[in-house]
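The structure's right below; bear with me while I get my questions together.
Excluded from the complex is one protein chain; the other protein chains are retained at their positions.
Up next is chain A:
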Amino acid sequence: MTQLWDFTGGIHPPENKHQSTARPIRKAAMPDRLVLPLQQHIGEPAELVVAVGDRVLKGQKIADVTNGMGVPVHAPTSGVIEAIEQRPVPHPSGMADWCVVLKSDGEDQWCALSPIDDYKQLEREAVLQRIREAGISGMGGAGFPTDIKLRPPRDRKVDTLILNGAECEPYITADDMTMREQAAEVVAGLKVMAWILRPSRCVVGIEDNKPEAIAAMRQAVAGTQIEIAVVPTKYPSGGEKQLIQILTGQEVPSGGIPADIGVMCQNIGTAVAVGRAVFEGKPLISRVVTVTGEAVREPGNFEVLIGTPIHHLLETAGMSQERLDRLILGGPMMGYTLTTDSVPVVKTTNCVIAATAAELPAPPPEQPCIRCGQCAEACPMELLPQQLFWYSKAGEFEKAEHLNLFDCIECGACSYVCPSSIPLVQYYRFAKGEIRTQRAEQLKADRARERFEARQARLEREQQEKELRRKERAKAAAEAQAKKQAEAEMAAADGQASDDRAAKAALVQQALERKKAKTAADTKEQPVPSSTEVADDKPDIEALEKQLTQAEAKLNTMQGMLDEARSQQADNVEKLERAVAKNHDRVQRAQQALDQARKQVAEEPASSQ
């Protein structure tokens, strides 16, 4: 018997799993068109390796990531690439992203496959490459590229490989049904991963509410060293950190990864995909999805091609459009609502709940928090949700962070139990988002400051260099002067030269005086107003008018700015006031100039006659 530990907190929501386990896994009918998002994994989006109009075969790679982290995308059936366009993708925000639209040709014709029987003959690296080339990313939710996960850092030896079959979320039964029906495939894939990692312990954790799955898996692992650990049903035992604690008694360090304590968790669906990639050479082009909720007539699990629109899947399960109230992707605890049923199934889609209004009713209005502490009792991370809520609501993010806000796994246990029906998780998401934004802005501000300081330093340095050069020049000039003076003194000894110079100076003086006298006489002869700039010529009324309008416009703008600054009590009011006064003067001057010019123009015809 495997030793088990408990994790603190946790809840027991109604399971609602029986609805979707009554029927075996069915194959969903193929839709006319498949919509394949280029980013279904964590990392960089894949880039297209085929062109619009190309015919592709089932299993053919249609997009790949060449730079950075990511996995390729494959055609789930044979057909023609119809378009590459923005389409709504599964995301809490309801956003659109680049998708390949594949029109099925109905032939479902496979590309050439290269299955291998004895993978142990290969290098581990070759098997990892095969897993990557099959487009496998974690199928439990996050979608982290599996081949990268299977390469832990060199200094982190994985001692315990955990296969997560807890499936603690209500409603979801995809892993349960997979284990029941494909236990051998699950174990085959697990064995490949164990061979890559060489852990000393390999354990499958399954909640005790899945007796059929436990029995099937026990049978499948008979004769191997793989343990089947039956864990008590308690949400969120399937959370990675919680399952690790249950099975090993260890805690993943805050901000760390399981490999830090020598543990790795893999998902049931991922194990199946790895097995298929190795033994059959097939890429990840389909997955098991639970379709349930009271708005569908025939809830159950389906083997669905990646890219199948949700509405197609719901039609297969017999959805009643009138009864549908909300559409949830994922479970009722951590899943998110969809804005449209046209989003496709992706590699991480494990469940679709078509819920009626009575099934998952809207929460009652939020009441004040009475600090009852039910949330703290339920929190599996041992946080103080009531304090986090208080700080998140008050915008005291620093305090929230201090109380380990970022350790929150958003499992929803606190919101589930809250008697005041406060959407706690929503508050935490908000606080996390605000903190991230603030950090990004801080980073930006820091960079700007660094840039500014560097510029200041450069300018100062240049100024100093300039100063230095100036001084050097001055020094050189002084020396030259001294030298010249010395020469002059030497010359002074010769009296002739000196007399010559005095005579020249007297001549220049005379010439200057003559010129002055002439200028004075000219001015008397032509008494033109000298105050205007257009004194010599005809005044340019048009130009002056333009000048005036411009000055007035500028004054208006300034006045507007001043009013605004005043109303907002800005600190630049004084500066603006000065600017307005200055512009006011300018307008007046322009007005005067214009008036004078007009007068002059009016008089001129008479005087010129």
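By our rule, a residue touches a chain if its C-beta (ideal position, glycine included) is under 8 Å from a C-beta of that chain, and two chains touch if they have at least 3 such contacts; residues count from 1.
As a convention for this text, contacts and distances are computed from a predicted model.
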| item | value |
| --- | --- |
| Candidate names "Cyclic nucleotide-binding", "Formate dehydrogenase subunit alpha", "Carrier domain-containing protein" or "Ion-translocating oxidoreductase complex subunit D"; UniProt protein name, chain not shown | "Ion-translocating oxidoreductase complex subunit D" |
| Per the touch definition above, residue among A:A194, A:L383 or A:A431 touching the missing chain | A:L383 |
| Residue, one of A:V417, A:L562 or A:V587, that touches the chain absent here | A:V417 |
| Contact with the hidden chain (one of A:A355, A:L544, A:L562 or A:A579) | A:A355 |
| Residues belonging to chain A that touch the chain removed from view | 7-8, 11, 13-14, 170, 241, 245, 251-256, 321, 324-328, 330, 332-341, 353, 355, 357, 360, 362-365, 367-374, 376-377, 380-384, 386-387, 398-399, 401-404, 407, 410, 412, 415-421, 423, 425-426, 429 |
